[in-house]
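What follows is a short report on a single structure.
Missing here: one protein chain of the complex. Every other protein chain is in place.
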Amino acid sequence: MLATVIQQLLNAAQLGAVYALIALGYTMVYGTIRLINFAHGDIFMLGGFVGFLLVTMIPGLPVVVMIPSAMLLTAFVGVLIERIAYRKLRNAQRMSLVITALGVGIFLENLVRLLVGPQARQIPAQLPNKALKFANGVVITEDKILIIAISLLLMVVLWLFVNKTLIGTAMRAVADNKDAVQLMGVNLNLVISTTFAVGSALAAAGGIFFGQAYSIDPYMGIDLGWKAFIAAVIGGIGSIEGAVLGSFLLAGVEVLTVAYLSSNLKNGIAFGLLIILLLIRPNGIMGRAELKKV
Amino acid sequence: MNMGEPKVSTLITFRNVALGTLIVAASLQFLGSRDLFNHYYLHILTIIGMNIILVASLNLVNGYLGEFALGHAGFMAVGAYTAALITLKLPLPALLRLPLSLAGGVIAAGVIGYLVGLVTFKTVGDYLAIVTLGFNMIIVNAIQNIDYVGGPRGLTGIPKETNLMTVALCVVLTYWILRNLVDSIYGRMWLAIRENAIASELIGINVNRIKNLAFTIAAAFAGLAGGLYAEYQQFITPKSFDYLRTTDILVMLYLGGMGSLSGSILGVVVYTLLMEILRNVLGMIAPQLADLRMLISPLILVIIMLTRQYGLMGNREWRWLQPKRKEVGGGDA
Partner (left out) sequence: MKRSVRLLVALFVLACLSACSEKGVKIGVSAPLSGDIAALGQSTRNAVLLAQEEINAKGGIKVGGTMQKVTFIVEDDENKPEAAATVFQKLISQDKVSAIIGSQSSKCSNAGAPIAEAAGIPQISPWSTNPNVTAGKHFVFRACFIDPFQGKAVAGFARGKMKAATAAVLYDVASDYNKGIAEVFRDEFTKAGGKVVNFETYNTNDKDFSAQLSKIKGSNPDVLFLPNYFNDVPLQIQQARKLGMTCKVIGSDGWDNQELIKMGGKDMEGTYFTNHYSPDVDRPASKAFIAKYTKKYNTQVDAAAALTYDSVYLLVQAMEKAGKTDPKSIRDAIASTKNFDGVTGAITFNGSGDPVKGAVIIRIENGKFVFDSAVN
C-alpha cells in the first residue's frame, strides 16, 4: 500500500519536474514584460527537436555536450522571436502580444512538422535508464531520478541567478517597475532578451528530458504549454518559487486523481480542485496581492 | 436636420443594414436551394455567421468589460448539446424544433454561465483566465463521460435545422441586443469597471453583479451559436469545444479589435476568408504548396498584429453601429 503511494508520488515528481521547467519560462517572461507567452510550449517542443536532430545528425555526440548545445540554440531562437515579434508591441495593449504569441506558436508547430515530419520521435537513450527495484515493490528507473535531480538543480541555479547576480537583480527590478529601471540606466532590451534566453534554455532542457523519457512530436507543446501556464498561475504568476510549487502541485493532483479517484475524470477533478485552490488564494499560492491605486 | 451630409451615408443605419443582410441571406439561400449559388460559399457564410455570434458575445466580456476569459467554448458546448438533445429526444412539430432547441441552448448556457460567473469573479486578471479555462476543461471532461450523449464519440444524427437564413436572423438579433446593451447604462457600467473597478465600486456600482451580467449574457449567446452549430453540422463531439476552439475565438476577437462590435464582424470575416483563400489559391498553384497554409496564416496574423496593434478596428465602430446620436438644437421640428 505504502509502496504504491510512494510509486505514485515519484510519478508525480517526474511529471512535475517537466511542468516546472516549462512553467519557469512562462513566469519569468510574465514577470518582466507581463506577456503570457503562449509560444513557450512550442519552444519546449523546439528544444526537444533540436536535441533530437543534434543526436541523429552527429552520432556519438556525448550527452554532456548535446544538452547545453541544444539549450543554447533554443535560447537563441527565443531571443530572436522576442526581437522580431514581441519587441515592437512591448508597450501595446497586452492582448495584441498574446495573439502574436499564439501565432508564433502555430507557426513553430507547423514549421517543425514540415521540416522534420509529423511522426513522434524518441531521443535515443542518452541517460542511463536501468530500472532500480526497491524492497517494497517500488520500481523507479535511473533516468527518472536523474530527470528530477537535474531539474531541481536547474531550478536552484535559476534561483541563484535571479537573486544573486547583477542581471538577475535587474530582471527582478524590471518585474517591479519597468519604467523606473530604465531611468536608472539599465539596458531594458538586454534584460528582457536575457529573460527570454534563460526561459527558453530551461524549456529546451525540459524538452530533451521529455524526449528521452517519453517522445516528441510537433504538437506536444500545446497541451503541456497550457498545463505549465496553469501551473505557473496557480503558483502565483511572476514568482519562481510559485511556478515550481504550482507545477508539482498540478502534477500531484493529476497523478493522484488518476491513482485514487478516476482516470476518466482526471481533467474535471484536477481542474475543479485547482479552481477551489484559486478561490482560497485568489493570487496564487505565492502570488502577492497587487495594490491598486485609485 | 444636418445640412450638406451625403444622402447615401444616412441610409447606412443599423436597421437598414440588418434588413439588407436578411434580404441578401434569404436570396442566397433561395438561389442555393435551386443550385444556382455555390453551396461551398453558402457554407462559408454560414460558418462566418455563427462565429460572429461567438466572437461578438465574448467581446462583451473581454472587450467592453476588459476581463480575460478563456472558457467561451465551454458555454458553446452546453448550448450545442442542449439544443441537440431537444431536437433528438423530444417529439416536437418541425416548425418549433429550431426555436425551442435554440431557446433551450441559450437558457442552459446562460444558467451555467451565471453559475460559473459566481465563482469566477472571486478572482481577477490572469487568475480569472485560469478559472474560466478550468471550467471549460471541466465541461468538456464531463461531456466525455456522459455516455448518453455519446461521450467522446459524439452525438450524430442531429436534424439539420440551421441554414444561412436562420443564422443571419440570429446574427441580426444578437447585434440588435448587444448594440442596445452596449449603448445602455449597462454598457456604461461595463466600461467604467474596465477603466477603474475600484472607482466604479465607490460610485455605487455592484461590480460583481454587473460583471456577472456581462458574463451570463455572453455565455447565453455562445449557447445560441452552439445550438446553431449542432443543428448545422448534425454531429458534435466534446473535442470540438476544448481550449483550442476558445483560442480560435480569441484570435478572431483580438484580430478585429476589442470593444468593437464592428471589429468582431471584421475579425471573423478576415480570418475565415484568409484560411479559405489560402486553401484555394495554394492548392491551385501546386498541391505541395497546400501544406504551407498552416505556416502562412499564422505569419499573416503576426504581421497584422505587428502593424495594427489594436486589431483591425481598434475600438472604433462603423457608423451604423455607433451609438444613436440625439439631434442637437432644432430637433425634428
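A and B are the chain letters, set down in written order, and residue numbers restart from 1 in every chain.
We take it that contacts are C-beta pairs under 8 Å (C-beta built on N, C-alpha and C of every residue); 3 or more make two chains touch, one makes a residue touch a chain.
Since the model is a prediction, treat every value here as computed from it, not as a measurement.
Note on the undisplayed chain: of the listed residues A:A120, A:L160, A:L190 or A:I276, the one touching it is A:A120. Interface note for the absent chain: among A:T4, A:T165 or A:N189, the touching residue is A:T4.
The missing chain, though absent from the display, is touched by one residue of B:R15, B:R188, B:R209 or B:R279; that residue is B:R279.
Only one of B:G187, B:P238 or B:G267 touches the chain withheld from this view, namely B:P238. Where chain A meets the omitted chain, the residues involved are 4, 7-8, 11-12, 14-15, 110, 113, 117-122, 129, 131, 133, 139, 141, 210, 214-215, 217-220, 222-223, 254-256, 258-259, 263-264, 266-267. Within the complete assembly, residues 38-41, 43-44, 47, 144-145, 151-154, 156-157, 160, 233-240, 276-277, 279-281, 283-284, 287, 290-291, 293-294 of chain B touch the chain that is not shown.
By definition in this document, only the chains that are shown with their structure count from here on.
Separation between the centroids of chain A and chain B, computed from CA atoms only, is 33 Å.
Of all the residues in chain A, the ones that touch chain B in their complex are 30, 36, 85, 88-89, 92-93, 95-96, 98-100, 102-107, 110-111, 114, 222, 226, 229-230, 233-234, 237, 264-268, 271-272, 274-275, 278-279, 282-284, 287, 292, 294. Those residues of chain B that touch chain A in the complex are listed here as 62, 68, 119, 122-124, 126-127, 129-131, 133-135, 137-138, 140-142, 144-145, 196, 198-199, 202, 243-244, 247, 250-251, 254-255, 258, 291-292, 294-295, 297-299, 301-302, 305-306, 309-311.
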